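One chain of protein is taken out of this complex; the other chains stay put.
== chain A ==
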């Protein structure tokens, strides 16, 4: 068993950090307009396609050094996916701002189907892939066994945590973050005090899409394969992570993602892979029973 638990911890951490990145999009949108954006998984899927296309274009122009290649891909993918986030909000949610709570939920599901089919029709239904960008792996010997960690995984961990750190800084320390937090606390009051809340909501969608784009680039690098359906399962997992951590809470989404990733990996390793999803969702149910607001969520207090 030497090194196995540690290896599983690393497996869980890489998977969980990506869940966390996508969960940020769910949690921020919920925090500000109280709606679950079910098209968010598809935003991630689209970013994987954009990343692959960007990589191909950059490689076509002879850019071969890894840092430049990955930096170019990241910047371009985040920019284009951000535009997608903005447009999706404008088309599917803004017109429904003052309708019943159910309407934007349903339009989100519709948006998700439209995006899936749009990608399938324009890019084809086949599996797509990108070659490995970063070869090689670190190998640590522990007793009889060993732990192996590809450079790609190291890069993913660093990039994911860097992304989360930058986002936390933006939300806690900048004017944009202050506007977001104010709108989240009380949308009507914030707008009375001169904040353009519609614009803040657009920002939030763009930020969520940017985080999903970061996840998309990282996963595309890690697994090298994706298709038009890739957003579905990972979207559900990330949503679970957001609820687990306390939907609406930014650190909660990151923590929820990491806990979910590690729990899945350790359960697969020690018990059984067949039932790992059953285990994750049981964990979610248990936490919701004993702490309905999620791990880091604040209980909702009704003002009288």
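Keep in mind that, in the parts below, a contact is a pair of C-beta atoms (placed from the backbone, for glycine too) under 8 Å apart; a residue touches a chain by one contact, two chains touch by 3 or more; residues count from 1.
Everything below uses one rule, namely that contacts and distances are computed from a predicted model.
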item: "Cytochrome c oxidase subunit 2", "Branched-chain amino acid ABC transporter substrate-binding protein", "Aspartate carbamoyltransferase" or "Radical SAM/Cys-rich domain protein" - which is the UniProt name of the missing chain; value: "Branched-chain amino acid ABC transporter substrate-binding protein"
item: Touching the absent chain when the full complex is considered, from A:187, A:276 or A:291; value: A:276
item: Hidden partner chain, residues of chain A it touches; value: 1, 4, 7-8, 11-12, 14-15, 120, 124-132, 137, 139, 145-146, 148, 150, 219, 223-227, 229-230, 232-233, 264-266, 268-269, 272-274, 276-277
